[in-house]
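We show some of the complex, not the whole, and keep each chain where it was.
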Amino acid sequence: MDETTLKSMLNAVAKGETPIDEALRALKHLSVEDIGYAHIDHHRSLRKGFPEVIFGQNKSAQQINGILERMAPWEKTILVTRIDPEKAAIVISRFKDAQYHDDAQMIYFIKDASPITGKGTILVITAGTSDIPVAKEAYLTAKAMGNHVETIFDVGVAGIHRLFAHKDMIESASVLIVVAGMEGALPSVVAGLVDRPVIAVPTSVGYGSSFGGLTALLSMLNSCSSNIAVVNIDNGFGAGYMAAIINRV
Amino acid sequence: MDETTLKSMLNAVAKGETPIDEALRALKHLSVEDIGYAHIDHHRSLRKGFPEVIFGQNKSAQQINGILERMAPWEKTILVTRIDPEKAAIVISRFKDAQYHDDAQMIYFIKDASPITGKGTILVITAGTSDIPVAKEAYLTAKAMGNHVETIFDVGVAGIHRLFAHKDMIESASVLIVVAGMEGALPSVVAGLVDRPVIAVPTSVGYGSSFGGLTALLSMLNSCSSNIAVVNIDNGFGAGYMAAIINRV
Amino acid sequence: MDETTLKSMLNAVAKGETPIDEALRALKHLSVEDIGYAHIDHHRSLRKGFPEVIFGQNKSAQQINGILERMAPWEKTILVTRIDPEKAAIVISRFKDAQYHDDAQMIYFIKDASPITGKGTILVITAGTSDIPVAKEAYLTAKAMGNHVETIFDVGVAGIHRLFAHKDMIESASVLIVVAGMEGALPSVVAGLVDRPVIAVPTSVGYGSSFGGLTALLSMLNSCSSNIAVVNIDNGFGAGYMAAIINRV
Amino acid sequence: MDETTLKSMLNAVAKGETPIDEALRALKHLSVEDIGYAHIDHHRSLRKGFPEVIFGQNKSAQQINGILERMAPWEKTILVTRIDPEKAAIVISRFKDAQYHDDAQMIYFIKDASPITGKGTILVITAGTSDIPVAKEAYLTAKAMGNHVETIFDVGVAGIHRLFAHKDMIESASVLIVVAGMEGALPSVVAGLVDRPVIAVPTSVGYGSSFGGLTALLSMLNSCSSNIAVVNIDNGFGAGYMAAIINRV
């Protein structure tokens, strides 16, 4: 949003010529900064309740830094996802308050932690130990968006009594994220136990005919449980985001 | 749940020997009736807030009637999905109060309409005219589960101003269901406009490389918007169910 | 096996020139009758313990009758699989003692029931009502091969307490066949409960991204349980056969 | 299983208040230790006859060591599968009695070799030289589970007389594991020769349209032989485990 436009609009508001509601709507859609390789959506947090999250994969550390430089002055919470340790080191060295979570391959740049605004607890469950990195991405995202988040790891269906040992925790969650690779069966079982929305996240864990998570993805889409919806393979971020959005409906 | 067990438990409750909470938990998981070709879960509405929905495809009309006979005495609302007109006619002639919606291929057997308990409006949007049957299945499911539901049909991305004409309705919904075949791009655009959860439903509408809805499905799973989760191709029922569950979080 | 060869060999046995063991081995591999459109393996029951099973799909009723005519004089038990009602009617009208099971699309031509030789009970479980036809094919095959067979139908993972209600039966089986479409998750759960071999059978039940049973198939191949092996989609016959073979190891 | 519970239960058994059978059943399902990144199932060997096997892929050496530390005091035989030489070196240096098989990429941590309890001989056959690593994984697994195991390598169908040279060995096995990449035809041929269960293992050996083992997998699933069931691509471990389970039916 260029300065002149903004100023004149605010003047009009100040003079009572423009009603506040109208100004708000205008601001919601206007302010995008074009820096050549990216369009930064400065008013996204105003419009969507959370600022743009930077997808780190395929961006250079320089590009990420460039975007962060424009966002940092205005935002309290910025996340960078899918950023490997080499690029993260360059970013961290430039923004001292940013913090890198290497299991989730995520940068947490939080100047002012969001208050807990989510209604209930978001619970993140994994089928195996290998699914933890994706679960952590979901966990960190939901937490940054102002939610109370809990985790249970390695309770896959091949030994289902491990899951049932956590029944109380499962039944008291308001939204559940279930992360699984291989046969991807866990979300169906969990969804059958609760009357809450379950976000299913397939992971690329496995080998052979797991086909990089495709099997788990298809399995989840074909669940016989109805309180389930699915996100992309390894998309812990999307699951955490969706759960947070649901938790404030 | 066999009679004897139930009676003795209720006696114990009556005498104060069993606390009410404990009895409730037990009842939630016990009562399943095995009728040979199906296990009917009588306490599902107690446990999950909504009775079992009968998946009509691959079941004979006789099997469907058999299940309805056991459920009818106890439930206020029963849905049968994916039931073709021939089978539906047989069911309708046996259960006079049941009603067949031929666009959604669904039986609505509602003795006592659920009160509106969903928090906000669920909005069902389709990209094309051909997506309407799936949208209707979502609409009827969410409505039966006690929600206020609205619809906008045929506003696909190839003429995006048709969508924007309904901006107020879109921005005021609490949960959105977006149904699209072909390129499956509409959910991404809609999700970008709101800060509410969007359930994306791919449809098998299309030809050639739409591969029976696979293209739309993949497209939705790869959405750049984050407030989206996806259900199976043509799964209007699942989308309506999930939206209803979210609408009471 | 042509007559001359057989006669001279038997003569040699009779005179003690050929040891019985050697004659047995020879007979096992020789006797195949070529009737133009098929090679009938008359000594298969000698060699494999069960006569050839006729795969009815893609064969005409005339071809099936032609094969049965050659086999009938020599075999006590003949099965025809994947035969539709029209073809079956023609076969039944020719072989009065044959019996058609229309759920399993199978002809049972049993002149002399096999004694129970299988060591334990084979248990056939289905996830849904729609999986029953495939389960019946497995059931009839294993039974014809001399086994005690039991069934539990419609106990899928979305309401897992339905399964646990049959825990004793599950734990006492010697071999288990688990039949499931959709997400195909049931075999993993069942296999986790027992220390017995589980044969998993995916079915083509479902819609959309179930892709005619491919999803269930892949899901089962990726099971985290280790006491599982998988057969082709809808291959109830193969599962019943394999279970019977295992049950006499 | 936490100590207090276990103690009180054992007291009850000691006093004769709890029958031994009941205690055994309880113990079978209770004892799971949650160490954050994994749930260790201490009573699995009691319940399933063999302790949990550690899937090494995607776990760090630290995680594997952590799990081994908890399991080592209680188990006689522990296997770690799919562990590469780098991680294996770290594990071996911590657990001096563990042994690494680099062809099978497996750790064998056997304090007390299982007695031979399997009924007959398990025979592992490969189509090519390149299939040997997968075959070795099957061999080591079945052996660790108390079976007599034999091998025949490089006898694929393109020169089928190589296979027939081992006919006696093939006919005397009680369970057969057949490992093949490329066209995956060997299991069908072997299964046609015997009346014993055959576990078919596709491998990712090959190039071009072998598609990482998919071709061999599909080929095996479509076998015209009926005494065959299939496991995941390269899943030597699963094949060895399943064969061992079958060998004690």
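In this document, chain identifiers A, B, C and D correspond to the written order of the chains, with residue numbering beginning at 1 in each.
As a working rule, a contact is a pair of C-beta atoms (placed from the backbone, for glycine too) under 8 Å apart; a residue touches a chain by one contact, two chains touch by 3 or more.
The model shown is predicted, which means the values in this text are computed figures rather than measured ones.
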> How many copies of the one sequence build the whole complex, if 4 are shown?
Replying inline: 8
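Here, only the chains that are shown with their structure count from here on.
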> Which of these pairs, C-D, A-C or B-C, matches A-B in more than half of the residue pairs in contact?
Replying inline: C-D
> How many angstrom between the C-alpha centroids of chain D and chain B?
Replying inline: 42
>> Taking the mean of the CA coordinates per chain, how far is chain C from chain D in Å?
In response: 26
>> From the mean C-alpha coordinate of chain A to that of chain D, what's the distance rounded to whole Å?
In response: 38
>> Among all residues of chain B, which ones touch two or more of the remaining chains?
In response: 217, 232-233
> Which word fits how the chains touch one another: line, ring, star, complete or other?
Replying inline: other
> Chain pairs in touch?
Replying inline: A-B, A-C, A-D, B-C, C-D
> What residues on chain A touch chain C, complex-wise?
Replying inline: 127-128, 156-160, 182-185, 188-189, 191-193, 206, 208-211, 214-216, 218-225
>> Which stretch or stretches of chain D touch chain C in the complex?
In response: 47-50, 53, 119-120, 174-175, 194-197, 199, 217, 221-222, 226-233, 237-239, 241-242, 245-247, 249
>> Give the list of chain A residues in touch with chain D in this complex.
In response: 128-130, 132, 153-155, 159, 161-162, 165, 205, 207-210
